[in-house]
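All protein chains but one are shown at their positions in the complex.
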Amino acid sequence: MNASTSPAPRLRLRVDRLPMAHPGDLSALAGLFDAGAVPPEQVVAVIGKTEGNGGINDFTRGFFTQTLMHLLAARTGRPAAELLRTVPCVLSGGTEGVLSPHYVVFSRGPARAGGAADAGGALAIGTAVGAPLPAHALGRWTHVRSVAAAVRAAMADARIERPEDVAFVQVKCPCITSARAQAALAAGHGVVSADPGRSMAYARAAGAFGAALALRELPDDPALEAALLADFDIHCDRASVSSGVEVEADEVIVLGHSPAWSGPLRMATAPMRDALDIDAVGAALAPLGIAPALQVPAADRARIAAAFVKCEPDRRGAIRGQRHTMLEDTDINAQRHVRGAVGGLVAGVLGDGRIFVSGGAEHQGPDGGGLIAVIGTTPSGLRPPPSRGGAGGPAKPDPRRPG
Amino acid sequence: MNASTSPAPRLRLRVDRLPMAHPGDLSALAGLFDAGAVPPEQVVAVIGKTEGNGGINDFTRGFFTQTLMHLLAARTGRPAAELLRTVPCVLSGGTEGVLSPHYVVFSRGPARAGGAADAGGALAIGTAVGAPLPAHALGRWTHVRSVAAAVRAAMADARIERPEDVAFVQVKCPCITSARAQAALAAGHGVVSADPGRSMAYARAAGAFGAALALRELPDDPALEAALLADFDIHCDRASVSSGVEVEADEVIVLGHSPAWSGPLRMATAPMRDALDIDAVGAALAPLGIAPALQVPAADRARIAAAFVKCEPDRRGAIRGQRHTMLEDTDINAQRHVRGAVGGLVAGVLGDGRIFVSGGAEHQGPDGGGLIAVIGTTPSGLRPPPSRGGAGGPAKPDPRRPG
Amino acid sequence: MNASTSPAPRLRLRVDRLPMAHPGDLSALAGLFDAGAVPPEQVVAVIGKTEGNGGINDFTRGFFTQTLMHLLAARTGRPAAELLRTVPCVLSGGTEGVLSPHYVVFSRGPARAGGAADAGGALAIGTAVGAPLPAHALGRWTHVRSVAAAVRAAMADARIERPEDVAFVQVKCPCITSARAQAALAAGHGVVSADPGRSMAYARAAGAFGAALALRELPDDPALEAALLADFDIHCDRASVSSGVEVEADEVIVLGHSPAWSGPLRMATAPMRDALDIDAVGAALAPLGIAPALQVPAADRARIAAAFVKCEPDRRGAIRGQRHTMLEDTDINAQRHVRGAVGGLVAGVLGDGRIFVSGGAEHQGPDGGGLIAVIGTTPSGLRPPPSRGGAGGPAKPDPRRPG
Partner (left out) sequence: MNASTSPAPRLRLRVDRLPMAHPGDLSALAGLFDAGAVPPEQVVAVIGKTEGNGGINDFTRGFFTQTLMHLLAARTGRPAAELLRTVPCVLSGGTEGVLSPHYVVFSRGPARAGGAADAGGALAIGTAVGAPLPAHALGRWTHVRSVAAAVRAAMADARIERPEDVAFVQVKCPCITSARAQAALAAGHGVVSADPGRSMAYARAAGAFGAALALRELPDDPALEAALLADFDIHCDRASVSSGVEVEADEVIVLGHSPAWSGPLRMATAPMRDALDIDAVGAALAPLGIAPALQVPAADRARIAAAFVKCEPDRRGAIRGQRHTMLEDTDINAQRHVRGAVGGLVAGVLGDGRIFVSGGAEHQGPDGGGLIAVIGTTPSGLRPPPSRGGAGGPAKPDPRRPG
């Protein structure tokens, strides 16, 4: 969490993608600790997919987090409450269809001695937790700025200097529960929405705008507050934002490439233009040297360390001209629908169900679509993916239309 | 329905894939009738995907069927009740995720005058409706034989002589509702299962075995009754079977290639080995001359007339070693889960959500997987796909292990 | 539907509560026709409970309606399309818990010859269908007035002169589908809400206000439009309103007492103050001479012809101080929750699951509660229930707080 002063020793990221038998099962991580493979104090962040419903009443996230913090507390001697504030644990509920419950543990340690420096650096990680935000600030420009500050802090922590070297920004925002909304109203404050589901959407939008602000894709213009959940041409193609009742401050994880890091890990990100955009999967794999003709070959599959997807049911009710029924289904939540479908698509190409597929992609990638990010190892001295997450191209002249 | 006596005039199949705004909306077909594009009396079968839940209490299928039969009755002058017995209407409920409600209308008319005969023939269709079966016969060998007889009748109707020229067999079987089970028990007959969901599975299994029997992949050995829902190494890779409360007799649609037919339509089928088998999509497209590198190009997409998929949640609880949660979800039915995921996968490659994705793939393709079949037009004098549905290879020596 | 000119012969209402095996099963009604018990042309309205989910994508209502209209058309010789416009068929989807799929058929014929006139008259029915309303008028004061006009027309049809003799007003309103909203917007009209679920709520609110207007509980003040879905102290305790995609004009059924009618049927209505208000069940039974100490005795149960309930999950998240979880459940729709619970409560007292329990009770009874109405036969010359639905008391001085 603390950005070191230079000349700092070079760092190395380790990524472990682990199975869980249920949301309270962290035995796989405990096993890595027991074996000495991962020093507990080197764990800096966790991103995972638990098997709840992904909605307001999904408590698998809280259960996993409580279990994780108890485990880290027991192994590091630090209080669980302090760990909760400093080690971001971002979970998405819902393992619909072929998706498999799993969690990705990011641990950060010194580079191996004697290794030659990678020419362009390697995959780096940094984290930050913002200040607690009152309910009435959520989903507003204050919130956007707060997220941006946290993203910048996480970049510094990762020793990433240039925004274009950032590959992926994961944000977890608080939302406005019924209780919080009533407390705010009782204190004389308005909230952006008293509907919990709607407030989660606003919080995700603010998270995406905050990431765009930190990545210099948007100006710091409070007038843009009106664009939240309104102008979907504004989107950040490297931001993945969740929102949940279980956090009270924004948690940020930044992944990108930095010369201060070494090791074989690289990451690439690509926008998905809709729920059928399978070519985006190819675009996120290409910078890693993987070019599937349908499914990724087994040899390449072994090089994929983790994958992250944001998606959403197209709000206009159709995909490429064909009506979909996700938004009008009283039985299955629309986010569960889209996670299942896009999860199937991406899992089909990757040949693996361990994918972080998260709904609620407002402003995170193209409207009606989302984005995909992949972490992989490179067998040889392959350089990092090009800046701007591998999906780049020239910097956009109008920062308000980054997409 | 009636196989003509030879020398019969050559035939031509027309396939229309039409949208619906709701399960009672057949305005698109009425429009084709109004425009004279499709003579109502040439409609021989309909396969569609309605937006219900696909379970016992899915009434979108009955609603669509009633509406269709009223429309055909009004346009042909034939009684709706008679049409119901002679025009198979096979519907799968559940348009999870990116799937789009739609229906495929098969109409059968004389070949166009003056057209040169296609060397290997063209896509042919035949239908048959079996005799009504009592509840206690469902899911047993009597049922298997009854389906096989209907498949043979449909082959004759399609003028397909060789089993290896059959590309796809669609069967719709009755199931055992609680009421039917109690009536059977009151009459002194046992039923294969009093659980409606389980009886649907048995009916689908019997449908798959019946298709295999007619296609000479299985011997007519009543001892094989014990293999129903037990030995999943036995599967028919060209059978797609549904089961529902709304039918009382087996309905069969056979599609294949026959020199008695002309026109540009061809069909290919491939088994899917599990819910991630995206390469099977490629295998079903290859005989049509389509080789996607991820998504099918737009020009080729226009040549795809319809697609049919069978799939199921792997009963062993894992896919390629990763645990899935479909079978232990109290909130979402497992079939809805798998349709959403495999629908996303196939739709991603085809670039289109109008796919018939049906769960309950017992013995229809490999265990834990299923199959995919695609109808497409050929721009030039491309020959039909190779026999055995395009996925074939040499005839299997042991007919009990056709997979 | 046609108000007769006086001196008209006295009328008599018949109420049949019939089971259905599925939403397309009207065999019980066909049986009554076959037996000559009910002349088909005397059927003036149907209210029923089908086994869908009660949401936007519940097609059991459309299926039942189509089947009913085909049956009536076949038996009366009138076109189905005309019947659809003149015979209100109000259905509520969702038979959660102990609720049983059923429908109540109201038929209207001449009084039996030679019968002595009941002192205070008997239960009367009248119906009306309003003019089709454009999407942009729904949920606004124009809509309120349109409903009120239809209620007055239905009262005249029922030969009920005084508003206080009305016992129950059933209204079915159109709602704004995504397609209708987009069409309205394209034509330059704003809609009250583009969210289908929200527009259904507005339509129900307008229906309740319209009933209150016709019953002289509210003034015709367009400024009250702002109270729709905002001031829940305004409610009509005799209005039951549904909303659905399948209607394009308001359909109204009025039930009440009139000296122009004879027979043993009476009706009483009582507001429910919340989802636990079991005493309201007793209040609606008392005017019928039924005073249960918990469950209604079997002898009295036989006298109950039909029961109608409106209810909703308390929007404040608690009932009598205890948190409920209906509004934050991603798995089960909140309306399904409350129908199940209130259905259980009422069914427990009545000892019967055939109850029309409908969610979405905005302004229909107290906020967070709803209302209950019961039709029963009286064994002797019992007078009709007191005016104002049996739950009355003195007329309220302030019509905007009808209590």
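Per-chain residue numbering starts at 1, and chain names A, B and C are given in the order in which the chains are listed.
The criterion applied here is as follows: contacts are C-beta pairs under 8 Å (C-beta built on N, C-alpha and C of every residue); 3 or more make two chains touch, one makes a residue touch a chain.
All of these numbers come straight from a predicted model, not from anything done at the bench.
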Among A:Ala37, A:Ala131 or A:Ala179, residue touching the chain not depicted: A:Ala179
Hidden-chain contact residue, picked from the options B:Gly48, B:Pro101 or B:Pro196: B:Pro196
Selected from C:Asp16, C:Glu96, C:Asp250 or C:Glu362 as touching the chain missing from the view: C:Glu96
Interface with the undisplayed chain - residues on subunit A: 21-24, 51-52, 57, 59-60, 62-63, 66-67, 70, 179, 245, 331-332
In subunit C, positions touching the absent partner: 19, 21, 51, 53, 95-102, 275-279, 281-282, 292-295, 319-320, 322-326, 329, 331-332, 336-338, 340-345, 347-349, 351-354
For subunit B, the residues touching the chain missing from this view: 53-58, 178, 196, 317, 325, 327-331, 333, 336
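Methods note: only the chains that are shown with their structure count from here on.
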Longest centre-to-centre distance from subunit A, chain (CA-based): C
Centre-to-centre distance between subunit C and subunit A (centres being mean Cα positions), rounded to whole Å: 49
Between subunit B and subunit C, centroid-to-centroid distance (C-alpha), Å: 43
Interchain centroid distance [CA atoms averaged], subunit A/subunit B, Å: 41
For subunit B, residues contacting two or more additional chains: 21, 51, 331-332
